[in-house]
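Left out: one protein chain. Kept in place: all the others.
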Amino acid sequence: MKRIVAAILAILIFIVLALAFVKIPFGNINLSDYHYYNPITDKQTSDSVPQHYLVDGKKDTGSTNIVTAVVVDYRGFDTLGEVTVLFLAATGVGSIMYIFEKEKRRKVRRANAVVETASQLLFGFIVLFGAYIFVHGHLTPGGGFPGGAVIASAFLLLYLAYPRFHAEHKTLNVAESLAGLTFVIAGLLGLLISGSFLYNFLPFGVPTYLFSAGIIPVIYVAVGVKVGSELTGIVDAMMGVRE
Amino acid sequence: MMVQPVLLIALPLFFAFLLPLISLWSKKVLKYVVMGVMAFNAILAFIVLIEALKAPIFDIIAGFQPPLGIVLMVGPLGAFIALVINVAAFVISLYSATVTKEPLLKYYMLSLLILMGATGMVLTGDLFNLFVFLEVTSIAAYGLASYNKDRKGFEGALKYVIMGSIGSSFVLIGIAIIYAQLRTLNMLDIATRLGEMDPYTKIVAFVSLFLGFGVEAEMFPLNAWVPETYDGAPHPVSAMFASMSAKSGIFALARVIFTIFAFSNYLWFVVIMGILTVFFGEIIAYVQKNIKRMLAYSSIGQMGMIIMGLGIGTVLSVQGAFFQMFSHAMGKALLFIAAGYMIYAAGTDRMDKMKGIGRNPLIGIPLLIGILSIMGMPPFIGFYGKFYILMGGFQQGYYAIIALFLAASIVEVAYYARFIKIAFEKSERKYPAPNIWVYAPLIIFAIIIVLFGIYPKPVMDILSHVAAFLAGGA
Partner (left out) sequence: MIPYYYLASIALIVIGIYVVIAKKNLIKIIIGLDLMDTGVNLLLIAIGYVKGGTAPIENANYALYVDPIPQALVLTAIVIGVSVMALALSMVIGLYKNIGTLEIDELRRVKE
C-alpha cells in the first residue's frame, strides 16, 4: 500500500518537474542574451550576471579561476555559511558520539605490514597534494573544500592502517577554531577598511601568480585547514573509542 | 550610530568559532559568554530596527553591487522579526543554564549558530543565500534536537532530518528553475523580471519553494516531525524551535510569497494550506496527554494561523500575521520553559500528574499570562494578531474561512482551559521550587507579553510598513 502511494507520488512529481523543464533549453543558451536589474540603483543593464563574471571576473577579483572568484569573492558570504554548515555537522556529530565516551573499548585487529608501510609512505604526499590543491585554488581547478577532503583522506588512511590511531581532539578543535576565526576576521577587516563585509582588501598582484587575487588564497587556506580538521574529526568521532 | 546588519550574523559566528578556545581556558564562563553575546546581539538588532524604520537598509557584502554580489535587504519588518528572534534567543539562553548534560561546549556552539542562521534567513536578500542560512538553521536544529541522546531525541531528530532534507531539496529545485530562466539569484531582481518566466514553470518554482520552506514553517503536509522533535529535544531547545527556527521559516515563506512572487491570484492556495495546518494542529492538540506534545501541536496550529494571515493578503491580515509571529514567539517560548520546569518538578510529562503545579506564584502567574495570550485574550499580545487576521478575512469576504478559524480557536481555548484547571487545582503534592534560571526568563517573557498587550502602539507603528512590504519592497 505504502509502496503504491509512494510510486504514484514519485511519478506525479516526475511529470510535474519534467513538464517544467520542457521550457528550459539545455546547452543552447547564450549567456549574453540575459540581462539584470540592480535594485539599489534601480537600473536595468544589458549585462547578464554570469557574463559579467566571465568577462570581468579577473579584473574584479584577480582570480583566473572564475568558479573560485564566484565562490570566495562574489558569493563569499555563501561560502562562510557553507563553512559554518560543515562546522555544525562536526559539532553535531561530536555531540551525538559523546555517548561512546563511557562505552567499553572496542577491540580491533592490526592491519598487515604492507598497508602500514605503504600508508606511512603515502601520508606525507597526500597531505602535500591536498595543500597544493587549496593553495592553488584561484589558479587551477579545486580549492579549499576538495583540498581539505584530500587531507582528511590521508588521515582516513592512517585510521585504516593503524586501528589504534587517534587524532588529538584538542588540536583538531584549535585548528578548526583558528581557521574559522581567520575567515570571519578577514571579513570583519574588509568591513573596517572599506565598509563592506568580506571585501577583498589585499592587492590583487599579477593574475596567474601564486601570490595574487588578494584575500582569496588566505580564505582558501583557512577553508582547507578547517575542512581537513573537521572531516578528520567526524571520522574520528564515528570510529568510537578503540583499544 | 550606524550599525551594519551583517554584524548581527558575524558576531554570533565569531563567538561560535571562539568558544572552543575559551573552553580550553575555563568551561564555567561559557554560559555567561553566550548570554552576553546574545544580549549584545539583541541590542544591535534594536539599533538596526531603528535604522531600518527610517529607510530600508541594503548592506552590500564583498563590495559588489547586487545582483553580482550578495546583499542583505533589511526592511522594517525583517528588522522587527530579527529583533524578536534575538530577544527570544537571549531570554532562552538564560534558561539554557539549567542544561547540565555534557558536552555543554557543543550545546552552546549550536545555540549560537541556530541564532546566526535564523537571523541570516530574515535579513538576507539573496535567494541562494536564504537557502544556505536555512541549512545553517536546520542543521543546528538537528544537532540540538538529538542533544538528549536518548531514544526519543534520536527518533524526533531523525524524522526532522528526513523531512528537512526533502524540504531543502525542493528549495534547491525551485532555485534551479528560477536561475535557469533568469540567470540571477537576487530576490528583487527576480521579482522585477518575473514576467520573463514561463507561466507554468513559474508556478512549479513557487510550489517548490513554498513546500521547501513550509517544512521549517511547520506547514500542514510536511509537519509530521514537529511533535516528536519538540518532545524529544531538551526543554530550552523546544522553546528555541518555536520562537527562532519556526519564525525564520515563516518569514522566508512571506519573502517567497510577497517579495519574490508577488502573486495575487494564487493566494487562495496559501489560505487553504494555512487553514488545513490550523485544523491539523488544534484538533490533535486536543487529544494529547503529554504536555510538550500538546504545546507542539498547538504551535502547528498557531503557525497555520500565521500562514492564513499571509494568504488572505490584505494589509490588515498581514499585519495580524506579523503580530502573531511576535506573540507566538514570546508566548510559546514562555510555555515551553514553564513546561520544562513542570516536567522536571513533576517527574513526568503527563499533564494529569501535574495537579496544583501552578500554585507557586512564580510559575503560576507567568503561566496564566502565557496561556491567555496564546488563546488570544484581549489585554495580552496574542489578541491583536488573531483580531487583525480576522478583520482581514472580513475585508476579503472569506466568511467560511473565518468560521473555521473561530471553531479552531474554540478548540484551542478548550484544551488550554483544561490544562489551566489541572495546573491550578488544589493538591497536597509539594513541588520543588524553581531556581532563578527558570523564573527569570518566565518573568521577562510575561512582562513583554503584558507590556505590549497594554501598549501595542510601538509594534503597530512598525507594522504600518506592511503595505510597502506587500508591494514587493524590502
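As written, the chain order gives the labels A and B, with residue 1 at the start of each chain.
Keep this in mind: contacts are C-beta pairs under 8 Å (C-beta built on N, C-alpha and C of every residue); 3 or more make two chains touch, one makes a residue touch a chain.
Keep in mind it's a predicted model, so treat the numbers as computed, not measured.
Considering the full assembly, A:31 is the residue among A:31, A:122 or A:218 that touches the omitted chain. Residue in contact with the omitted chain (choice from B:3, B:22, B:104 or B:158): B:158. Across B:86, B:124 or B:168, the residue that sits in touch with the chain not pictured is B:168. Considering B:185, B:252 or B:316, the position touching the chain not shown turns out to be B:185 (whole complex). The chain not shown here touches chain B at positions 128, 132, 135, 139, 142-143, 146, 149-151, 154-155, 157-158, 161-162, 164-166, 168-169, 172-173, 175-176, 179-180, 183, 185.
Although one chain is not drawn, its touching partners on chain A can still be listed: residues 2-3, 5-7, 9-11, 13-14, 17-18, 21-22, 24, 26-31, 49-50, 53-54, 57-58, 64-67, 69-71, 75, 78-79, 81-82, 85-86, 88-90, 92-93, 96-97, 99, 140-141, 143, 145, 207-208, 234, 237-238.
By our rule, only the chains that are shown with their structure count from here on.
If each chain is reduced to the centroid of its CA atoms, chain A and chain B end up 29 Å from each other.
Partner chain A is touched in their complex by these residues of chain B: 4, 6-7, 10, 13-14, 16-21, 24, 58-71, 73, 102-103, 106-107, 109-110, 113, 116-117, 120, 125, 128-129, 132-133, 135-136, 139-140, 142-143, 146-147, 149, 173, 177, 180-186, 188-189, 192-193, 198, 200-201, 204-205.
On chain A, the positions that touch chain B within their shared complex are 16-17, 19-21, 23-24, 31, 34, 36-41, 48-50, 52-53, 60, 73-78, 80-82, 84-85, 87-89, 91-92, 94-96, 98-99, 170, 173-174, 176-178, 180-181, 184-185, 187-188, 190-191, 194-200.
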